[in-house]
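The structure appears below as structure tokens.
Removed: one protein chain of the complex. Kept in place: all other protein chains.
Let's turn to subunit A:
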Amino acid sequence: MLTGSKNTFKVRQMLPDVKERMLSQSSANAQSRDVFGLRCLPGECVLQRTVMVRKKLTAREGRGWLSGTLFCTHFRVAFMPQDSPKPDDNADPVLLGEHDVALASIEKVVAVGPNRIKLVTPNSSLKFTPEELVLYCRDMRVMCFLFDRLTPDAQVIEITYTIAKTYQPLKPGSVLSFQNAALGSVEMKQFLSNRRRDAHMNWFESASEWEQELERCGATSWRVSSVNDRFEMSTSLSRFIVVPQKVLDTELKKSFAHFNEGRIPRWCWRHPRGSDLLRMASFQNNIYHEKDDIRNLEMVLFGCQSSLCVVVELGEELPSPADIQLAHCRLRALCLGDISTSVSMPDDKWLSTLESTHWLDYIRSCLRKASEVACLLRSGHLTVALQEVEDRDMSCVVSSLVQVMCDPHCRTQQGFQGLVQKEWVMAGHRFYSRINYHRDSDKEESPVFLLFLDCVWQMWFQFPSRFQLTDDFLLALHDSIHLPLFSTFLANCQRERCKRSQNLGQSYTPVNGWRDVLNPDSSSDPSDPPLPPVWDWALQYSQERRERFTQPVPPPAPLQLLLNGNLNTNPDAHRLADTIPGSVFLLSRGTFTCPANLPPWRSSTSGVYKKSHRRAPSSEGVPGLERLLKAWALTEFPQSIPSTFGPQGPLDPYEPLLPLLMGPCMGLWRECYLRGALHAQAFSHPVSTNSLHPVERLAQEVQQLKDKLAQISTSSSSDSPTVTPEPRQTDTNLNRSTNNSTFLYPASRTQAAGASRAAPPPTSTNHQTSRGPSSTSRPGNRDAAGGNKHSFLFRHSSATDARHNPQYYPPPSNAKLPKSNGASVGF
């Protein structure tokens, strides 16, 4: 299926001169593929290649330079190291190799010659032979290629021109031609249309997927409504929204008009202590509120809590999209260290210049807001409604950060992907305009999602052992944003995505969800390639890279806590119950107020409602609430919530992870922003693959000790007839353990089973409950199973998994160790 044979060339979008060159070189290309071993995508062809090139390796890749051949195709700049293994022709195509960069990711091409530096544009002509070629990328990578003295000058100049002419500075029209270059071939289209969606994550596309989430969270008094099935109620909301059970669709329909863009309060997440997180757009004030409307509006807003609703206004304390854009531009300029511009920031002013970008300030304010909300939620039994004018930017950030803080599921790769689907993709974050792929929405451009990723990275950086996903995963997601190939990012809302896939036919088969295709086989424009979701990581990254997306963590604790969604363990709960039913408070700048026109219908003169519900807007309630926020400030003191900081993890897994926000605790995501800084590339210490990892060495030693101990104890205890059977049991357990690593992790199943034999009911142990049928049916456990491949390192691991996959996974620090380090070790 691999090829580039002539009849699959897609030339329709190409510049004429490129086409000519391509055709004239095609025979050479056929040979070169054999000689240099570049594995092309179907339909991809090599425009230019240059031999004897060295690529500068970045921090993560180790030190120095790598020799090989540089290629430019009409989709990417590729680099093949000299002695890379022969590609497997039968493997599925991967868009980008380890050393490649997509043309669409390139922002600038700079040629470095003797004593001169030139920015190369499609129209520029070179008056010197470059010694070095530097590609500045939109994802903040910088690729640097060094030409050898022996590299033919013609090749050097040609490849520089070719890259400069074919890379696509994003502009209207170029995106489609790029998509065609990558995915447009018949083979590629076919390949993509046969892809299956990842069934382990929740895509939130179908009603049943939303129901799964309701079940996972134990949100029993909520239901999935399809009132917006045809996007008639709100064009930017998803087809399915979650609303209180007790509100009927017919009643619900009247609520839409009262909110900007029809974005009514919808359920996002339920804290196991029984609070609900909602989000909504701003109220439409100039609307006449009928009595019936008001009843419904109150029900929608209060959700399933009768007593208390806190509206968290996101506008004031958080950066605007324009602020974020400006800060990000400054950060880019600061971090990239672009050699083509003579302005360079003196190193001794680095810290204050970084501060003046405000990027870290904005991250801090998002994390602070999310921490406040998380603390409100953990107090139980109230509704927190995030409100933003449009409800499509900062409410995505805050609602998802709250869940990352509170819900361990969202700190797994699959869970996080589901979270992004729920709070960004389905909630209608305007990815398409914010990323501005077409350079036609400069005013709208704002990397809100990248700000969010950095916030998550800060959390990861402070609590590395509480995340199953790694910074490698966050980085991969960060980089993918800049490739205009994924359906995930190429639309502003679900309606737009649906339109497109209706036109093209469904390329990705939903698992058991909606498939609303009128004529499934009629693709309106067969030349437009089907776009994959970003979550199909195998398209972009090798198996090896993808394995680094996750790390072993103890599997999430059994989810019994969630079964009824109500935990009355909270000391604050009874105090809050005193508040007058139906109170609405506004949280803004750290204080609670009770404005008369919040919500606006309460101030209207129309209703009887006013009388019954506006008894003294409870000043009593306010101190209770403010204490919750104080509690948040206090949790920064380790002694006040010891469970959160214990080395073994918290007692309550839903106790929020509250990041420290003091200046010294906020880090710069160097692995992302500084990987291009050529003048200052730290490199990791190369790891020798021959020696055992110290953890494994120690594990072996412990094993030997344990064997010895068992030996002595069995031989000595066999003298005593009364105890004979027990030591034998111990013995067999140990023998089993020697074949796998489980015993090293003492509370593992094998061992706990042996231990509980003496104790009466074996069902009382943790792991057996978690294996019960009730838990397997819950979607939340799916990724616990997925996580098990690594979890042998930890105490809740299962013996079976460990036996099959005795790999050692690297720690979340920079100390990345090659997998082979531990793969061969049988303990």
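Points to keep in mind about this one:
Note that contacts are C-beta pairs under 8 Å (C-beta built on N, C-alpha and C of every residue); 3 or more make two chains touch, one makes a residue touch a chain; residues count from 1.
One rule holds for everything that comes next: contacts and distances are computed from a predicted model.
Looking at the choices "Aspartate aminotransferase", "Kv channel-interacting protein 4", "Myotubularin" or "Hydroxymethylglutaryl-CoA lyase, mitochondrial", the name in the UniProt record of the chain not drawn here is "Myotubularin". Across A:Ala91, A:Ala199, A:Ala257 or A:Leu709, the single residue that touches the chain missing here is A:Leu709.
The chain omitted from view is touched by exactly one of A:Ser441, A:Gln462, A:Ser542 or A:Ser588, namely A:Gln462. Touch with the hidden chain on the side of subunit A covers residues 347-352, 354-355, 360, 462-466, 551-554, 636-639, 645, 647-648, 660, 662-665, 670, 674, 677, 679-682, 684-688, 691, 693-695, 698-699, 701-702, 705-706, 708-710, 712-713, 716-717, 719-720, 723, 726-727, 730, 733, 744-747, 751-752, 754-755, 758, 793-795, 810-815, 817.
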